[in-house]
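Following: one structure in structure tokens, then a few remarks.
Just one protein chain is left out here, and the rest sit where they should.
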Amino acid sequence: MSSQHHRDPDRLLPADPRTRDVARALYERVAAAPIISPHGHVPVDWLANDTPFADPASLLVSHDHYVTRLLHAAGVDLASLGVGGEAADPRRVWMALAEHWHLFAGTASGYWLEEELSQVLQLDEPMHPASADRIYDEIAAKLTTPAFRPRALFRSFGIEVLATTDDPLDDLHDHELLRQSDLRGRVIPTFRPDRYLDPDAAGFAGHLERLLAATGQPGTFEGYLAALESRREHFIRHGAVSADHGVEEAYTLDLGSAEAQRLFQVIAAGEGDADDRRAFRGHMLLQMARMSVDDGLVMTIHAGVLRNHNTATYERFGPDSGHDLPVPTDFVRGLRPLLERFGLERDFHLVLFSVDETTHSREIAPLAGFYPSVFIGAPWWFLDAPDAISRFRSAVTETAGFFRGSGFIDDTRAFLSIPARHDTARRADAAFLARLVVEGRVSAASAEQIIDVLVGPLPKRVFKL
Amino acid sequence: MSSQHHRDPDRLLPADPRTRDVARALYERVAAAPIISPHGHVPVDWLANDTPFADPASLLVSHDHYVTRLLHAAGVDLASLGVGGEAADPRRVWMALAEHWHLFAGTASGYWLEEELSQVLQLDEPMHPASADRIYDEIAAKLTTPAFRPRALFRSFGIEVLATTDDPLDDLHDHELLRQSDLRGRVIPTFRPDRYLDPDAAGFAGHLERLLAATGQPGTFEGYLAALESRREHFIRHGAVSADHGVEEAYTLDLGSAEAQRLFQVIAAGEGDADDRRAFRGHMLLQMARMSVDDGLVMTIHAGVLRNHNTATYERFGPDSGHDLPVPTDFVRGLRPLLERFGLERDFHLVLFSVDETTHSREIAPLAGFYPSVFIGAPWWFLDAPDAISRFRSAVTETAGFFRGSGFIDDTRAFLSIPARHDTARRADAAFLARLVVEGRVSAASAEQIIDVLVGPLPKRVFKL
Partner (left out) sequence: MSSQHHRDPDRLLPADPRTRDVARALYERVAAAPIISPHGHVPVDWLANDTPFADPASLLVSHDHYVTRLLHAAGVDLASLGVGGEAADPRRVWMALAEHWHLFAGTASGYWLEEELSQVLQLDEPMHPASADRIYDEIAAKLTTPAFRPRALFRSFGIEVLATTDDPLDDLHDHELLRQSDLRGRVIPTFRPDRYLDPDAAGFAGHLERLLAATGQPGTFEGYLAALESRREHFIRHGAVSADHGVEEAYTLDLGSAEAQRLFQVIAAGEGDADDRRAFRGHMLLQMARMSVDDGLVMTIHAGVLRNHNTATYERFGPDSGHDLPVPTDFVRGLRPLLERFGLERDFHLVLFSVDETTHSREIAPLAGFYPSVFIGAPWWFLDAPDAISRFRSAVTETAGFFRGSGFIDDTRAFLSIPARHDTARRADAAFLARLVVEGRVSAASAEQIIDVLVGPLPKRVFKL
């Protein structure tokens, strides 16, 4: 970490002076552009209720599993950090962060925390155990002021669109409130049906039952599909533009209608074996594509994550407690049934996100360079950091150019990190483009056009905004 | 793309001034060296007949699936681009390219198109919709002149050797004509038997029948092997130096003679199941190695591509219509049976090409750093671009040095792009070597020797030219 919060205005730009000059000029074009955030996890009630943030620790530490996982790796108990709703003294949580501050040097999380402290919270004092209490007090005081309430920050961040991620049965009342509020900028829901599609999801049977009950549909495959379709319609009426799918493998299967109905009955009865459950997941991912073709919701797939690797931690702290881990997955073979059916549909948009960076040059860029429906999701999760973004650009650009990508996606629950994350992507893209300019591969004028498109027009087009 | 066709003489060289100076000096040593192209897909009849190219669109767009696939991804119908022999108005094809010109910025294809327009076709005007017709006319006019006929370009490109890729039953008459012509430089055929070895290839049964009929061999495994051997002999008599194998997986199997005969009868009768067909392919790849040991043809394997991912597109536009896609494959385990049998044979040359760049550091460089028979194929297909070449060099050099590689392979059907592709590789290699010089890892004198070897002596040795 930096020893102080003073930030180098050229941070993340390339070392070579000529390249840095080009990069700086490109970055400055877009540094203040509005933020388009078409996928993320900010709790909508923060904005709907506009209640002040409780304290520095819960805001910056306890709910950011990027931060808590690294503290946990250093030996800090998750309970003492307030993870999973455990009661924890926020001052002690904050002190734990200060005591381990040096561990974050070079990490994406550390970079964003520095940005949040210096750029958003406007702090001068370096973080260390001796200053931690003073910094805590200073932040806590700011959080009580109007300028640091969620909606005020939303405005000051320059957010034009912010998508949340929501349960299909959510009534979206908070989104409705926000739509009628004076908030400049849209806050839109995203349909995320995993738990209703995956027989291995915790509580699947109950979710299925509630879905059918809520929509008044019968317990047949047709009823189940109609129930999902009706909830998608509900989301669309409330401004949703996309449906998101988090899966361990990018696996799809195109079953005939009779076979799908039979399989649904087996699954609904809780009698399917592992092969049945996989087939069901695969077929339902294909059905989701079919619905996207029908209703126009952009389909996003986040594939290749094994959730809840450590059972003891999961049982105590619940999901998203820091041990979701990447695994290899095969997009080319796994998505073939889906793409055979829908890959050439004109208004179908399918955005592929991967935490296995080998898939960027091998699978995702080649797919997006042929199928008009396929877009390259921004580098995700463990890969949304400066070096990883640079590797991503290098991996996909020579095959697919700049315009088959999704634009940057922050995908975060850490509200205060949103400006830092988009700024990181803008700097990283400026750095990459500057190198191409200096290497005579892209003209300066083209580079300017490209970076302008990347921060706004591209994500708006891909996400139908 | 550059906003104009003026090309930076230092293009693709590193930004750091001192490194760039070293790189420039290295590049200049080999910039004008003759082109050795030991594997590619230029149609031999272009050269044999020396007929003028029909028009700019068919020359630069319709037959270059790198270009058409990215236009297709942008929503352009392949039929309207003249893909797969569809009738298309060349001016409209050309206009489609101009309208989507910006999409190629940063891509390998875009870079080569710029090179072809500026360096080969000597055009000054930037490409955009308003200039497209004028540029079309200018190119069309040039294509009618003697200087732009295929053989004249072949000479002006400085090609010393050009290998085509040919069906085993080809009579190679065109190659014979060329051998007797006044063409300086060799045009040699390459034996490519995939469709006669893979029971899953379209029309396999017919191909098998024709192979046996053409060679007068009986329908036994011995007859089948003898038929292949006799066609290889035919190719060798016509100057072939290599046999090429395109496979979805680098899988080999060493069956006993009786088992192989039995399996052949099953396959020939069209009765094999998926396991049988895989076993047959695996054993035949090993048999091809055995024949290479016997007759001296260099064996090249292009592995890890799933062909014709989209059935609807394949059925309408045929093979090579832009949706062949990389998949992971395992060279170390898959080629073990082959290498156990033939890996230590002295005059056996096996060149491994991969579109999965993770295999470069993990599998191919380690194999080539032990087996005298194994050579590292140049980065292939989606990887034959400046950044990918740089990653490739970084991935293989520390393990295997510079002399276990194949030298650059353009592998292209886009005849006009050949100089640009070789120039790209020379610049990328100069850039890589210059970094090693500046980092004190390779002396300037060694770097000079290496780049001299890379462009000529190395591919000549590997391909027995």
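Every chain is named by a letter (A and B) in the order it is written, and numbering of its residues begins at 1.
Throughout what follows, contacts are C-beta pairs under 8 Å (C-beta built on N, C-alpha and C of every residue); 3 or more make two chains touch, one makes a residue touch a chain.
Keep in mind the model is a prediction, meaning the values are calculated, not measured.
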Of B:R262, B:R277, B:R362 or B:R413, the one touching the omitted chain in the full complex: B:R362
Touch list for chain B against the chain that is not drawn: 14, 16, 18-19, 328, 330, 332-333, 336, 339-340, 343-344, 346, 358, 361-363, 365-372, 374, 394, 397-404, 435-436, 438-443, 445-446, 449-450
Touching residues (missing chain, whole complex) on chain A: 1-4, 7-8, 10-17, 69-70, 72-75, 102-108, 110-111, 306, 309-313, 322-323, 325-328, 355-358, 382-383, 385-388, 391
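The criterion applied here is as follows: only the chains that are shown with their structure count from here on.
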Cα superposition angle of chain A on its copy chain B, in degrees to the nearest 5: 120
Centroid distance [mean C-alpha coordinates] between chain B and chain A, Å: 39
